[in-house]
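Below is one structure; the comments refer to it alone.
Complex shown without one protein chain; remaining protein chains in place.
== chain A ==
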(Lines give C-alpha, C1' and ligand atoms only; values in the text may rest on other atoms or scores of the structure.)
Protein backbone atom coordinates (compact mmCIF):
# COMPACT_ATOMS: atom_id res chain seq x y z
CA UNK A 1 0.00 0.00 0.00
CA UNK A 2 2.65 2.38 1.16
CA UNK A 3 4.95 1.31 -1.65
CA UNK A 4 2.22 1.69 -4.20
CA UNK A 5 1.46 5.19 -2.97
CA UNK A 6 5.09 6.16 -3.19
CA UNK A 7 5.33 4.77 -6.67
CA UNK A 8 2.33 6.72 -7.86
CA UNK A 9 3.77 9.88 -6.39
CA UNK A 10 7.02 9.43 -8.21
CA UNK A 11 5.69 8.19 -11.52
CA UNK A 12 5.54 11.56 -13.13
CA UNK A 13 6.66 12.38 -16.63
CA UNK A 14 10.21 13.01 -15.41
CA UNK A 15 10.49 9.48 -14.14
CA UNK A 16 8.93 7.95 -17.23
CA UNK A 17 11.19 9.89 -19.57
CA UNK A 18 14.25 9.06 -17.52
CA UNK A 19 13.52 5.35 -17.53
CA UNK A 20 12.80 5.32 -21.24
CA UNK A 21 16.03 7.10 -22.05
CA UNK A 22 18.01 4.83 -19.80
CA UNK A 23 16.62 1.77 -21.53
CA UNK A 24 17.38 3.18 -24.97
CA UNK A 25 20.93 4.01 -23.90
CA UNK A 26 21.44 0.53 -22.52
CA UNK A 27 20.13 -1.22 -25.63
CA UNK A 28 23.35 -1.47 -27.66
CA UNK A 29 25.30 -2.86 -24.74
CA UNK A 30 22.58 -5.35 -23.89
CA UNK A 31 22.49 -6.30 -27.53
CA UNK A 32 26.22 -6.92 -27.67
CA UNK A 33 26.08 -8.97 -24.51
CA UNK A 34 23.26 -11.06 -25.90
CA UNK A 35 24.87 -11.56 -29.29
CA UNK A 36 28.20 -12.29 -27.69
CA UNK A 37 26.79 -15.48 -26.27
CA UNK A 38 24.48 -16.49 -29.07
CA UNK A 39 25.83 -15.47 -32.43
CA UNK A 40 28.22 -17.79 -34.19
CA UNK A 41 30.61 -16.68 -36.87
CA UNK A 42 32.58 -18.51 -39.48
CA UNK A 43 35.89 -16.77 -38.83
CA UNK A 44 35.86 -16.93 -35.09
CA UNK A 45 37.52 -20.32 -34.88
CA UNK A 46 40.38 -19.04 -36.95
CA UNK A 47 40.76 -15.77 -35.07
CA UNK A 48 40.53 -17.48 -31.74
CA UNK A 49 43.13 -20.04 -32.65
CA UNK A 50 45.75 -18.02 -34.50
CA UNK A 51 45.26 -14.33 -33.84
CA UNK A 52 43.53 -13.60 -30.58
CA UNK A 53 46.59 -14.22 -28.43
CA UNK A 54 48.72 -11.71 -30.27
CA UNK A 55 45.91 -9.12 -30.22
CA UNK A 56 45.59 -9.57 -26.50
CA UNK A 57 49.33 -9.60 -25.95
CA UNK A 58 49.89 -6.37 -27.88
CA UNK A 59 46.94 -4.63 -26.21
CA UNK A 60 48.08 -5.59 -22.73
CA UNK A 61 51.71 -4.80 -23.45
CA UNK A 62 50.84 -1.29 -24.56
CA UNK A 63 48.50 -0.83 -21.60
CA UNK A 64 51.07 -1.98 -19.09
CA UNK A 65 53.97 0.15 -20.23
CA UNK A 66 51.85 3.19 -20.95
CA UNK A 67 50.43 2.87 -17.46
CA UNK A 68 53.89 2.63 -15.96
CA UNK A 69 55.32 5.54 -17.90
CA UNK A 70 52.36 7.86 -17.35
CA UNK A 71 52.55 7.17 -13.63
CA UNK A 72 56.25 7.90 -13.63
CA UNK A 73 55.99 11.12 -15.61
CA UNK A 74 52.68 12.27 -14.13
CA UNK A 75 53.55 11.72 -10.49
CA UNK A 76 57.03 13.20 -10.75
CA UNK A 77 55.66 16.27 -12.50
CA UNK A 78 52.91 16.61 -9.92
CA UNK A 79 55.38 16.40 -7.07
CA UNK A 80 57.91 18.84 -8.53
CA UNK A 81 55.23 21.36 -9.38
CA UNK A 82 53.50 21.23 -6.05
CA UNK A 83 56.52 20.92 -3.76
CA UNK A 84 59.19 23.07 -5.35
CA UNK A 85 59.63 26.48 -6.82
CA UNK A 86 61.95 26.77 -9.82
CA UNK A 87 62.21 28.82 -13.01
CA UNK A 88 58.96 28.99 -15.04
CA UNK A 89 57.03 26.91 -12.49
CA UNK A 90 53.88 29.00 -12.94
CA UNK A 91 53.99 28.46 -16.68
CA UNK A 92 54.55 24.71 -16.48
CA UNK A 93 51.80 24.27 -13.95
CA UNK A 94 49.32 25.02 -16.72
CA UNK A 95 51.51 24.14 -19.67
CA UNK A 96 51.70 20.51 -18.63
CA UNK A 97 47.97 20.17 -19.22
CA UNK A 98 48.29 21.25 -22.83
CA UNK A 99 49.33 17.84 -24.21
CA UNK A 100 45.73 16.78 -23.61
CA UNK A 101 44.76 19.08 -26.47
CA UNK A 102 46.65 16.88 -28.92
CA UNK A 103 44.74 13.65 -29.57
CA UNK A 104 47.27 10.79 -29.59
CA UNK A 105 46.49 9.85 -33.20
CA UNK A 106 47.50 13.36 -34.32
CA UNK A 107 50.60 13.11 -32.17
CA UNK A 108 51.39 9.77 -33.80
CA UNK A 109 51.49 10.97 -37.37
CA UNK A 110 53.14 14.21 -36.43
CA UNK A 111 56.00 12.36 -34.77
CA UNK A 112 56.28 10.04 -37.71
CA UNK A 113 56.47 13.08 -39.96
CA UNK A 114 59.23 14.56 -37.85
CA UNK A 115 61.28 11.39 -37.69
CA UNK A 116 60.89 9.73 -41.10
CA UNK A 117 63.19 9.98 -44.10
CA UNK A 118 61.75 13.24 -45.43
CA UNK A 119 61.21 14.67 -41.96
CA UNK A 120 62.96 17.67 -40.51
CA UNK A 121 65.58 15.81 -38.48
CA UNK A 122 66.81 13.49 -41.19
CA UNK A 123 66.72 16.26 -43.81
CA UNK A 124 68.93 18.50 -41.71
CA UNK A 125 71.35 15.72 -40.95
CA UNK A 126 71.50 14.77 -44.60
CA UNK A 127 71.70 18.22 -46.15
CA UNK A 128 73.98 19.96 -43.72
CA UNK A 129 76.08 17.19 -42.30
CA UNK A 130 75.84 14.55 -45.01
CA UNK A 131 74.80 11.99 -42.43
CA UNK A 132 72.62 9.07 -43.51
CA UNK A 133 71.08 7.55 -40.44
CA UNK A 134 70.04 3.99 -39.93
CA UNK A 135 66.27 4.06 -40.52
CA UNK A 136 65.81 1.47 -37.81
CA UNK A 137 66.59 4.01 -35.13
CA UNK A 138 64.23 6.58 -36.56
CA UNK A 139 61.21 4.38 -36.98
CA UNK A 140 58.54 5.23 -34.44
CA UNK A 141 55.93 2.96 -35.96
CA UNK A 142 56.30 0.14 -33.46
CA UNK A 143 54.92 -0.93 -30.12
CA UNK A 144 57.51 1.07 -28.16
CA UNK A 145 56.66 4.01 -30.40
CA UNK A 146 52.97 3.67 -29.55
CA UNK A 147 53.81 3.51 -25.86
CA UNK A 148 55.86 6.68 -26.23
CA UNK A 149 53.00 8.46 -28.00
CA UNK A 150 50.36 7.44 -25.47
CA UNK A 151 52.61 8.32 -22.56
CA UNK A 152 53.56 11.81 -23.65
CA UNK A 153 50.05 12.81 -24.64
CA UNK A 154 48.12 11.14 -21.82
CA UNK A 155 50.31 11.62 -18.73
CA UNK A 156 48.49 14.88 -17.87
CA UNK A 157 45.56 12.83 -16.52
CA UNK A 158 47.81 11.43 -13.82
CA UNK A 159 49.60 14.72 -13.38
CA UNK A 160 46.42 16.74 -12.90
CA UNK A 161 44.62 14.56 -10.41
CA UNK A 162 47.75 13.89 -8.39
CA UNK A 163 48.81 17.53 -8.42
CA UNK A 164 45.44 18.69 -7.16
CA UNK A 165 45.60 16.17 -4.38
CA UNK A 166 49.15 17.01 -3.35
CA UNK A 167 48.57 20.74 -3.46
CA UNK A 168 45.47 20.63 -1.33
CA UNK A 169 45.75 17.63 0.94
CA UNK A 170 49.33 16.77 1.66
CA UNK A 171 50.60 19.88 3.43
CA UNK A 172 50.64 18.62 7.00
CA UNK A 173 52.16 15.22 6.24
CA UNK A 174 54.86 16.58 3.97
CA UNK A 175 55.78 19.45 6.23
CA UNK A 176 56.01 17.15 9.21
CA UNK A 177 58.34 14.85 7.31
CA UNK A 178 60.49 17.81 6.34
CA UNK A 179 60.70 18.92 9.95
CA UNK A 180 61.69 15.42 10.99
CA UNK A 181 64.62 15.67 8.63
CA UNK A 182 63.59 13.26 5.88
CA UNK A 183 65.30 13.96 2.62
CA UNK A 184 63.44 14.53 -0.63
CA UNK A 185 63.76 10.96 -1.84
CA UNK A 186 62.43 9.56 1.39
CA UNK A 187 59.57 11.98 1.35
CA UNK A 188 58.72 11.11 -2.22
CA UNK A 189 58.79 7.34 -1.87
CA UNK A 190 57.68 6.87 1.73
CA UNK A 191 55.03 9.58 1.89
CA UNK A 192 54.01 11.11 -1.40
CA UNK A 193 53.46 7.89 -3.33
CA UNK A 194 51.49 6.08 -0.60
CA UNK A 195 49.20 9.00 0.21
CA UNK A 196 48.50 9.80 -3.43
CA UNK A 197 47.70 6.22 -4.30
CA UNK A 198 44.02 6.86 -4.84
CA UNK A 199 44.66 9.85 -7.13
CA UNK A 200 47.33 8.03 -9.08
CA UNK A 201 44.99 5.10 -9.61
CA UNK A 202 42.19 7.43 -10.70
CA UNK A 203 44.48 9.15 -13.18
CA UNK A 204 46.03 6.05 -14.61
CA UNK A 205 42.65 4.40 -15.12
CA UNK A 206 41.62 7.36 -17.24
CA UNK A 207 44.80 6.84 -19.25
CA UNK A 208 44.10 3.14 -19.68
CA UNK A 209 40.53 3.74 -20.79
CA UNK A 210 41.84 6.22 -23.35
CA UNK A 211 44.36 3.70 -24.63
CA UNK A 212 41.69 1.01 -24.90
CA UNK A 213 39.50 3.46 -26.77
CA UNK A 214 42.25 4.33 -29.21
CA UNK A 215 42.20 3.11 -32.75
CA UNK A 216 44.11 5.83 -34.57
CA UNK A 217 47.58 5.34 -33.10
CA UNK A 218 47.74 1.57 -33.36
CA UNK A 219 46.18 1.51 -36.81
CA UNK A 220 48.56 4.15 -38.10
CA UNK A 221 51.54 2.34 -36.63
CA UNK A 222 50.31 -0.99 -38.01
CA UNK A 223 50.02 -2.69 -34.63
CA UNK A 224 47.51 -5.48 -34.23
CA UNK A 225 45.41 -4.92 -31.13
CA UNK A 226 41.88 -5.73 -30.10
CA UNK A 227 40.52 -2.47 -31.46
CA UNK A 228 42.20 -2.79 -34.85
CA UNK A 229 40.94 -6.38 -34.97
CA UNK A 230 37.38 -5.18 -34.39
CA UNK A 231 37.73 -2.83 -37.33
CA UNK A 232 39.28 -5.50 -39.51
CA UNK A 233 36.66 -8.13 -38.88
CA UNK A 234 33.92 -5.63 -39.62
CA UNK A 235 35.37 -3.70 -42.57
CA UNK A 236 37.65 -6.37 -43.99
CA UNK A 237 35.51 -9.44 -43.57
CA UNK A 238 32.07 -7.96 -42.85
CA UNK A 239 32.03 -10.42 -39.99
CA UNK A 240 29.85 -8.80 -37.39
CA UNK A 241 29.85 -11.94 -35.26
CA UNK A 242 33.59 -11.89 -34.72
CA UNK A 243 33.56 -8.13 -34.20
CA UNK A 244 31.04 -8.67 -31.43
CA UNK A 245 33.12 -11.40 -29.83
CA UNK A 246 36.20 -9.18 -29.90
CA UNK A 247 34.18 -6.29 -28.47
CA UNK A 248 33.04 -8.54 -25.67
CA UNK A 249 36.63 -9.40 -24.85
CA UNK A 250 37.65 -5.75 -24.92
CA UNK A 251 34.74 -4.99 -22.60
CA UNK A 252 35.92 -7.65 -20.18
CA UNK A 253 39.28 -5.91 -19.99
CA UNK A 254 37.46 -2.67 -19.23
CA UNK A 255 35.45 -4.32 -16.48
CA UNK A 256 38.61 -5.80 -14.96
CA UNK A 257 40.28 -2.39 -15.09
CA UNK A 258 37.31 -0.70 -13.44
CA UNK A 259 37.19 -3.31 -10.70
CA UNK A 260 40.93 -3.05 -10.17
CA UNK A 261 40.56 0.69 -9.92
CA UNK A 262 37.89 0.39 -7.26
CA UNK A 263 39.92 -2.10 -5.31
CA UNK A 264 43.21 -0.21 -5.56
CA UNK A 265 41.66 3.04 -4.59
CA UNK A 266 40.34 1.49 -1.46
CA UNK A 267 37.59 3.10 0.44
CA UNK A 268 39.23 6.46 0.26
CA UNK A 269 38.15 8.70 -2.50
CA UNK A 270 40.89 10.91 -3.73
CA UNK A 271 40.72 13.25 -0.86
CA UNK A 272 41.21 12.86 2.82
CA UNK A 273 38.38 15.39 2.90
CA UNK A 274 40.03 17.38 5.56
CA UNK A 275 37.77 20.35 5.98
CA UNK A 276 40.77 22.57 6.57
CA UNK A 277 42.36 22.74 3.15
CA UNK A 278 45.82 24.16 3.58
CA UNK A 279 47.82 24.39 0.38
CA UNK A 280 51.28 22.88 0.29
CA UNK A 281 53.84 25.64 0.17
CA UNK A 282 56.49 25.05 -2.50
CA UNK A 283 60.12 25.18 -1.38
CA UNK A 284 62.30 27.50 -3.41
CA UNK A 285 65.12 25.67 -5.15
CA UNK A 286 68.39 27.21 -6.32
CA UNK A 287 71.49 26.05 -8.09
CA UNK A 288 71.84 22.76 -9.91
CA UNK A 289 68.74 21.21 -8.32
CA UNK A 290 66.52 23.94 -9.71
CA UNK A 291 68.05 23.59 -13.14
CA UNK A 292 67.86 19.81 -13.15
CA UNK A 293 64.16 19.89 -12.44
CA UNK A 294 63.70 22.68 -14.93
CA UNK A 295 65.50 20.65 -17.60
CA UNK A 296 63.44 17.53 -16.92
CA UNK A 297 60.12 19.35 -17.03
CA UNK A 298 61.11 21.35 -20.09
CA UNK A 299 62.04 18.16 -21.91
CA UNK A 300 58.65 16.65 -21.15
CA UNK A 301 56.87 19.83 -22.20
CA UNK A 302 58.83 20.06 -25.45
CA UNK A 303 58.15 16.45 -26.36
CA UNK A 304 54.55 16.35 -25.33
CA UNK A 305 53.40 19.66 -26.72
CA UNK A 306 55.80 22.19 -28.11
CA UNK A 307 57.63 20.16 -30.77
CA UNK A 308 54.59 18.47 -32.33
CA UNK A 309 52.62 21.69 -32.15
CA UNK A 310 55.28 23.74 -33.90
CA UNK A 311 55.71 21.06 -36.54
CA UNK A 312 51.97 21.11 -37.25
CA UNK A 313 51.95 24.88 -37.44
CA UNK A 314 54.78 24.77 -39.94
CA UNK A 315 53.04 22.19 -42.10
CA UNK A 316 49.85 24.20 -41.98
CA UNK A 317 51.70 27.21 -43.38
CA UNK A 318 53.20 25.21 -46.21
CA UNK A 319 50.03 23.40 -47.22
CA UNK A 320 47.03 25.50 -46.29
CA UNK A 321 46.59 26.78 -49.86
CA UNK A 322 45.97 23.28 -51.16
CA UNK A 323 43.87 22.22 -48.22
CA UNK A 324 41.69 25.24 -47.54
CA UNK A 325 39.14 24.55 -50.18
CA UNK A 326 35.42 23.99 -50.37
CA UNK A 327 36.10 20.50 -49.21
CA UNK A 328 37.68 21.78 -46.03
CA UNK A 329 34.69 24.04 -45.36
CA UNK A 330 32.51 21.00 -45.95
CA UNK A 331 34.49 19.06 -43.35
CA UNK A 332 34.10 21.84 -40.82
CA UNK A 333 30.39 21.89 -41.52
CA UNK A 334 30.06 18.10 -41.15
CA UNK A 335 32.00 18.06 -37.92
CA UNK A 336 30.10 20.99 -36.51
CA UNK A 337 26.76 19.55 -37.51
CA UNK A 338 27.18 16.13 -35.91
CA UNK A 339 28.91 17.53 -32.84
CA UNK A 340 26.24 20.19 -32.39
CA UNK A 341 23.34 17.80 -32.79
CA UNK A 342 24.78 15.15 -30.50
CA UNK A 343 25.78 17.74 -27.89
CA UNK A 344 22.28 19.21 -27.94
CA UNK A 345 20.68 15.78 -27.49
CA UNK A 346 23.10 15.00 -24.68
CA UNK A 347 22.38 18.22 -22.85
CA UNK A 348 18.63 17.71 -23.03
CA UNK A 349 18.85 14.11 -21.81
CA UNK A 350 21.34 15.02 -19.09
CA UNK A 351 19.02 17.77 -17.87
CA UNK A 352 16.06 15.41 -17.66
CA UNK A 353 17.90 12.66 -15.86
CA UNK A 354 19.95 14.89 -13.57
CA UNK A 355 16.85 16.79 -12.52
CA UNK A 356 14.93 13.58 -11.96
CA UNK A 357 17.66 12.02 -9.90
CA UNK A 358 18.21 15.06 -7.72
CA UNK A 359 14.51 15.60 -6.97
CA UNK A 360 13.60 11.97 -6.40
CA UNK A 361 16.60 10.53 -4.62
CA UNK A 362 16.64 6.82 -4.06
CA UNK A 363 18.20 3.59 -5.09
CA UNK A 364 16.52 3.41 -8.47
CA UNK A 365 17.39 6.96 -9.45
CA UNK A 366 20.93 6.35 -8.34
CA UNK A 367 21.12 3.39 -10.66
CA UNK A 368 19.71 5.41 -13.54
CA UNK A 369 22.34 8.10 -13.17
CA UNK A 370 25.06 5.46 -12.98
CA UNK A 371 23.87 3.74 -16.14
CA UNK A 372 23.71 6.85 -18.29
CA UNK A 373 27.34 7.68 -17.62
CA UNK A 374 28.53 4.15 -18.28
CA UNK A 375 29.32 4.84 -21.93
CA UNK A 376 32.40 6.82 -21.10
CA UNK A 377 34.32 3.75 -20.01
CA UNK A 378 33.28 1.73 -23.04
CA UNK A 379 35.74 1.88 -25.95
CA UNK A 380 34.40 3.63 -29.02
CA UNK A 381 34.76 0.58 -31.22
CA UNK A 382 32.60 -1.47 -28.87
CA UNK A 383 29.87 1.15 -28.75
CA UNK A 384 30.04 1.40 -32.51
CA UNK A 385 29.60 -2.35 -32.99
CA UNK A 386 26.77 -2.37 -30.45
CA UNK A 387 24.94 0.47 -32.16
CA UNK A 388 25.54 -1.08 -35.53
CA UNK A 389 24.08 -4.44 -34.50
CA UNK A 390 21.08 -2.71 -32.99
CA UNK A 391 20.39 -0.57 -36.03
CA UNK A 392 20.79 -3.41 -38.50
CA UNK A 393 18.33 -5.44 -36.44
CA UNK A 394 15.95 -2.50 -36.37
CA UNK A 395 16.23 -2.08 -40.11
CA UNK A 396 15.34 -5.75 -40.56
CA UNK A 397 12.24 -5.22 -38.48
CA UNK A 398 11.31 -2.15 -40.44
CA UNK A 399 11.84 -3.70 -43.84
CA UNK A 400 8.16 -4.30 -44.43
CA UNK A 401 7.35 -0.81 -43.30
CA UNK A 402 9.86 0.64 -45.77
CA UNK A 403 8.17 -1.31 -48.56
CA UNK A 404 4.78 -0.03 -47.47
CA UNK A 405 5.80 3.61 -47.75
CA UNK A 406 7.41 2.94 -51.11
CA UNK A 407 11.07 3.05 -50.18
CA UNK A 408 13.37 0.55 -51.73
CA UNK A 409 13.78 -2.07 -49.06
CA UNK A 410 17.26 -1.56 -47.73
CA UNK A 411 19.16 -0.52 -44.67
CA UNK A 412 17.86 2.97 -43.98
CA UNK A 413 18.66 3.66 -40.36
CA UNK A 414 22.00 1.93 -40.35
CA UNK A 415 23.30 4.01 -43.21
CA UNK A 416 22.20 7.30 -41.75
CA UNK A 417 23.79 9.89 -39.54
CA UNK A 418 21.30 9.09 -36.79
CA UNK A 419 23.33 6.01 -35.97
CA UNK A 420 26.52 8.02 -35.53
CA UNK A 421 24.77 10.61 -33.41
CA UNK A 422 23.17 7.96 -31.24
CA UNK A 423 26.59 6.43 -30.62
CA UNK A 424 28.06 9.83 -29.69
CA UNK A 425 25.23 10.33 -27.24
CA UNK A 426 26.04 7.07 -25.48
CA UNK A 427 29.77 7.62 -25.42
CA UNK A 428 29.85 11.25 -24.31
CA UNK A 429 26.78 11.45 -22.10
CA UNK A 430 28.97 11.34 -19.00
CA UNK A 431 30.73 14.59 -19.86
CA UNK A 432 27.52 16.53 -20.28
CA UNK A 433 25.87 14.81 -17.35
CA UNK A 434 28.68 15.51 -14.90
CA UNK A 435 28.79 19.15 -15.84
CA UNK A 436 25.05 19.56 -15.38
CA UNK A 437 25.01 17.57 -12.18
CA UNK A 438 27.70 19.86 -10.79
CA UNK A 439 25.53 22.82 -11.75
CA UNK A 440 22.54 21.36 -9.91
CA UNK A 441 24.68 20.54 -6.88
CA UNK A 442 25.79 24.13 -6.67
CA UNK A 443 22.27 25.58 -6.56
CA UNK A 444 20.88 22.92 -4.22
CA UNK A 445 17.16 22.31 -3.89
CA UNK A 446 15.99 25.32 -1.89
CA UNK A 447 15.12 27.43 -4.93
CA UNK A 448 13.15 24.57 -6.39
CA UNK A 449 11.30 24.11 -3.12
CA UNK A 450 10.62 27.82 -2.84
CA UNK A 451 9.14 27.78 -6.31
CA UNK A 452 6.91 24.85 -5.48
CA UNK A 453 5.54 26.48 -2.35
CA UNK A 454 4.73 29.42 -4.63
CA UNK A 455 2.48 27.19 -6.72
CA UNK A 456 4.70 25.94 -9.53
CA UNK A 457 4.87 22.29 -10.52
CA UNK A 458 8.15 20.44 -10.90
CA UNK A 459 8.12 21.06 -14.63
CA UNK A 460 7.19 24.73 -14.43
CA UNK A 461 9.91 25.17 -11.82
CA UNK A 462 12.41 23.49 -14.09
CA UNK A 463 11.86 25.97 -16.90
CA UNK A 464 11.39 29.10 -14.81
CA UNK A 465 13.97 28.57 -12.10
CA UNK A 466 16.30 25.58 -12.33
CA UNK A 467 17.27 25.87 -15.97
CA UNK A 468 17.94 29.60 -15.72
CA UNK A 469 20.12 29.13 -12.68
CA UNK A 470 22.33 26.44 -14.20
CA UNK A 471 22.77 28.11 -17.59
CA UNK A 472 26.53 28.23 -17.13
CA UNK A 473 26.87 24.55 -16.38
CA UNK A 474 24.63 23.69 -19.32
CA UNK A 475 26.71 25.80 -21.68
CA UNK A 476 29.92 24.37 -20.23
CA UNK A 477 28.70 20.81 -20.66
CA UNK A 478 27.57 21.53 -24.18
CA UNK A 479 30.94 22.93 -25.21
CA UNK A 480 32.92 20.12 -23.61
CA UNK A 481 30.84 17.48 -25.38
CA UNK A 482 30.97 19.39 -28.64
CA UNK A 483 34.75 19.46 -28.60
CA UNK A 484 35.14 15.84 -27.55
CA UNK A 485 33.06 14.86 -30.56
CA UNK A 486 35.10 17.01 -32.93
CA UNK A 487 38.19 15.06 -31.88
CA UNK A 488 36.55 11.65 -31.83
CA UNK A 489 37.98 9.06 -34.22
CA UNK A 490 37.09 5.36 -33.75
CA UNK A 491 33.32 5.72 -33.44
CA UNK A 492 33.19 8.09 -36.35
CA UNK A 493 35.32 5.85 -38.54
CA UNK A 494 33.04 2.87 -38.06
CA UNK A 495 29.73 4.66 -38.19
CA UNK A 496 30.18 7.54 -40.61
CA UNK A 497 27.94 7.13 -43.65
CA UNK A 498 29.55 6.52 -47.00
CA UNK A 499 31.41 9.59 -48.28
CA UNK A 500 30.85 11.51 -45.09
CA UNK A 501 34.01 12.75 -43.40
CA UNK A 502 34.71 14.87 -40.37
CA UNK A 503 37.84 16.90 -39.67
CA UNK A 504 39.18 14.07 -37.56
CA UNK A 505 38.50 11.25 -39.98
CA UNK A 506 39.78 13.22 -42.96
CA UNK A 507 42.99 14.17 -41.19
CA UNK A 508 43.44 10.54 -40.29
CA UNK A 509 42.81 9.48 -43.86
CA UNK A 510 45.38 11.98 -45.19
CA UNK A 511 47.91 10.73 -42.70
CA UNK A 512 47.25 7.13 -43.67
CA UNK A 513 47.78 8.05 -47.33
CA UNK A 514 51.25 9.40 -46.57
CA UNK A 515 49.99 12.97 -46.91
CA UNK A 516 50.83 13.97 -43.38
CA UNK A 517 51.37 17.60 -44.24
CA UNK A 518 47.85 17.91 -45.63
CA UNK A 519 46.51 16.55 -42.36
CA UNK A 520 48.01 19.52 -40.54
CA UNK A 521 45.28 22.15 -41.06
CA UNK A 522 42.53 19.95 -39.71
CA UNK A 523 44.78 18.80 -36.87
CA UNK A 524 45.70 22.32 -35.83
CA UNK A 525 42.05 23.28 -35.86
CA UNK A 526 41.22 20.34 -33.62
CA UNK A 527 44.06 21.19 -31.25
CA UNK A 528 43.10 24.83 -30.96
CA UNK A 529 39.48 23.97 -30.25
CA UNK A 530 40.54 21.37 -27.68
CA UNK A 531 42.63 24.04 -26.03
CA UNK A 532 39.46 26.04 -25.54
CA UNK A 533 37.82 23.03 -23.96
CA UNK A 534 40.66 22.56 -21.52
CA UNK A 535 40.55 26.20 -20.62
CA UNK A 536 36.82 26.12 -19.99
CA UNK A 537 37.07 22.98 -17.96
CA UNK A 538 39.79 24.19 -15.66
CA UNK A 539 39.12 27.88 -15.43
CA UNK A 540 35.41 28.22 -15.72
CA UNK A 541 33.88 25.02 -14.46
CA UNK A 542 36.25 24.11 -11.69
CA UNK A 543 37.03 27.64 -10.57
CA UNK A 544 40.37 26.51 -9.34
CA UNK A 545 42.48 29.07 -7.59
CA UNK A 546 45.65 30.08 -9.40
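The rule is short, and it goes like this: a contact is a pair of C-beta atoms (placed from the backbone, for glycine too) under 8 Å apart; a residue touches a chain by one contact, two chains touch by 3 or more; residues count from 1.
Convention: contacts and distances are computed from a predicted model.
Undergrad: Select, from "Fe-S cluster assembly protein SufD", "Thiolase family protein", "Carnitine transport ATP-binding protein OpuCA" or "Coenzyme F420-reducing hydrogenase gamma subunit", the UniProt-recorded name of the complex's unshown chain.
TA: Of the names offered in "Fe-S cluster assembly protein SufD", "Thiolase family protein", "Carnitine transport ATP-binding protein OpuCA" or "Coenzyme F420-reducing hydrogenase gamma subunit", the one UniProt assigns to the missing chain is "Carnitine transport ATP-binding protein OpuCA".
Undergrad: Looking beyond the chains shown, say which of A:181, A:194 or A:455 touches the absent one.
TA: The single option touching the absent chain is A:455.
Undergrad: Out of A:190, A:314 or A:468, which is the one that touches the chain we can't see?
TA: In the complete complex, the chain left out is touched by residue A:468.
Undergrad: I need the residue numbers on chain A that touch the omitted chain, in ascending order.
TA: Residues 1-2, 5-6, 9, 361-362, 446-447, 449-457, 464-465, 468-469 of chain A touch the chain that is not shown.
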